[in-house]
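Missing here is one protein chain; the remaining ones are kept as they sit in the complex.
Going in written order, the chains are labelled A and B, and every chain counts its residues from 1.
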Amino acid sequence: MTPLAGYLILSAMLFAIGLAGALTRRNAIIVLIGIELMLNAANLNFIAFWRFSEHPEALTGILFVIFSIGVAAAEAAVGLALIISIYRHYKTTNVDEVNLLKG
Amino acid sequence: MNLSLMSLEISVVALGLVVLLADLWLPAERRRALGYVAAAALGLLLLQNLSGCCSCCVAGGDGTAFGGMFVQDGLSVFFKRFFLLAGALVLVLAVEFSDRIATGVSEYYSLIIFALAGMLFAASANDFAMLFVSIELITITFYILTSFTRGKVAALEAGVKYLILGALSSAFMVYGIALVWGTTGKFNFNELAQVAGNFTDNKVFLFGVVFILAGLGFKIAAFPFQMWTPDVYQGAPTPTTAFLAVGSKAAGFVLLLRFLFTAIPSVTAHWDKLLIIISGITILYGNLCAIPQRNLKRLLGYSSIAHAGYLLLGVAAMTSAGQSAVLYYLSGYLFTTLAAFTVIALVMRHLDSEDIAGLAGLNQRSPLLAATLTLAMVSLAGIPPLAGFFGKFLLLKAVIEQGAVNHGYYCLAFTALVGVVISLYYYFGVIRAIYWSKDAASREPILISTPMRVAIVGCIAGIFWLGVAPGAVLRLAESAVNALHCPGLALN
Partner (left out) sequence: MATDILFYVLAALTLIFGALVVANPFSRNPVTSAMFLVLTIISMAGLFVLLHAFFLAAVQVLVYAGAVMVLFLFVIMLLDLKEEERRKIKLTGLVAGVVSVGAIVAIFVRSLLATKPSENLPAPTAVGDTATLGKMLFTNYLLPFEIVSILLLVAMVGVILLSKKDLK
């Protein structure tokens, strides 16, 4: 197994684990944690591709990871604030029980 | 480095910061009017942009900055004017809405301005890093704007649903960007275009493209990624919904156009069938699901899915006629949708739900609002001589012209026509509620403030103007899409 393919397969599996968590768990916090796993898998992809790229001195992949980490932090913060607000009203963080809007 | 290209974006961000800070010194009762000031400032920026165009933009105003990741061309200028106009109208609507915001009115205004800044950056994004950060600036700001009336449970629920699905789609998009960058080694769209042809049979690359399209499809509410739309449209405060329907969708489309036709034209050329299918299903899904809806905002949510489908007609046609039709249709959609949501915000002020029955007797309560909503519905349905008709005409024309290449385009045009016929039913349901329903809940006339009246009349004028005299905007749209096909800007 070539090293790059190893990293890519690892990242694909991690992405799938995160996706499965986000789709099957009902607790909104765990759903967010699953999404964090997916973003981490993407970051691993970037770094692996950067390391094995033809122009590693360009560092563009690493820069993108920095932006991605920053955005993920902002997203997590807003998500958790929303979950706190939801919890005050519903006394739950279960996404199945938050279903006023439908039709 | 060419910072003067970005003077508009810098001014808008500065305006957002000023509004955010002005809150500290203004007495509480005057904060409400801050929205008018901000809207006026955006209007001035728009006027300056319009007047500046004639002298410099054509000759030397185009260019790139930051190594080609920020590009100022006809397309970005067109969309920047679009976003500025939408932002100004939404701010006026937000002032009207401000009595229903329990806390942080000026923060609401400034977040709208920051979302607008994200859209302006998206219009100029020519690089995956810019695409990603501008799309996230828009989306994360909208999570907050959606839940802003946090006393209302529906707004919180809409916010959390939007956040979970939005975060999921952005995770897909980052993963897709990683794969595309990893296989090609290019971030810049122009550089990517030069090498993308070599990767058309590289499955990892194609996987990446599909994942990026999933992220963009979420923004425009195209078929498999549309689940959030009705819930978020219904639960969010009305100005947020209006901005989401117009600005966020248009930002998704400008990025989609740039990605498909500037970055990977050689791949897009093979994907006509996929685009045809997505467009057709989106049109049918949106229109069919809209039929049983009783909540006006939810109905417009489904209708906005259908309109995303119509707009995808122009993308699927893959000709510059199709792309300019997309731009034209979006301009008509701007006036129509903002007019509709303005009326909803004014009429439903004292009602808890936005049920269609609440429109009863609107004709007696305010003939202006009744006429505005009627015109908006007629234009959305696509009946001549209004903006929606001419836009749909251009889109269908572009698709049928391509029919000789691939007969699927004829099926797509037929599907779109079926969609239009279905949509007549529910749009006229709304009009019937305005004029022909008895037992109105309230008969008191609706007061409309002067800035609001100006905005409404402006929207009506826009709907008629784009329907009757399409020449000027159509020429602008046609010259704008030229930027997609000949990215002749040298990379500095």
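Convention: contacts are C-beta pairs under 8 Å (C-beta built on N, C-alpha and C of every residue); 3 or more make two chains touch, one makes a residue touch a chain.
Everything numeric here is computed off the predicted structure, so don't read it as measured data.
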So which of B:Leu42, B:Leu75, B:Val90 or B:Ile144 would be touching the chain we can't see?
B:Ile144
In the whole complex, of B:Gly67, B:Pro292, B:Pro384 or B:Pro445, the residue touching the missing chain would be B:Gly67
From the list B:Met130, B:Leu213 or B:Leu396, pick the residue that touches the absent chain.
B:Met130
What residue numbers in subunit A mark contact with the hidden partner chain?
2-10, 12-14, 16-21, 23-27, 29-30, 32-34, 36-37, 40, 43-44, 47-48, 50-54, 56-57, 59-60, 62-63, 65-67, 69-78, 80-85, 87, 93-94
Residues of subunit B (touch criterion as defined above) contacting the omitted chain
6, 13, 20, 65-67, 69-70, 102-104, 107, 110-111, 114, 117-118, 121, 129-130, 132-134, 136-137, 140-141, 143-144, 147-148, 150-151, 182-183, 202-204, 207
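The rule is short, and it goes like this: only the chains that are shown with their structure count from here on.
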Can you compute the centre-to-centre distance for subunit A and subunit B, using the mean CA position of each chain? Integer Å is fine.
26
Quick one: in the complex, what on subunit B touches subunit A?
128-129, 132-133, 136, 140, 143-144, 147, 150, 153-154, 156-161, 163-164, 167-168, 170-172, 174-175, 177-179, 181-182, 185, 187, 204, 230-231, 234-235, 292-295, 298
Note which residues of subunit A are touching subunit B in the complex, please.
8, 15, 18-19, 22, 28, 31-32, 35, 38-39, 41-43, 45-46, 48-49, 53-55, 60-61, 63-64, 67-68, 71, 74-75, 78-79, 82-83, 85-86, 89-90, 95, 98-103
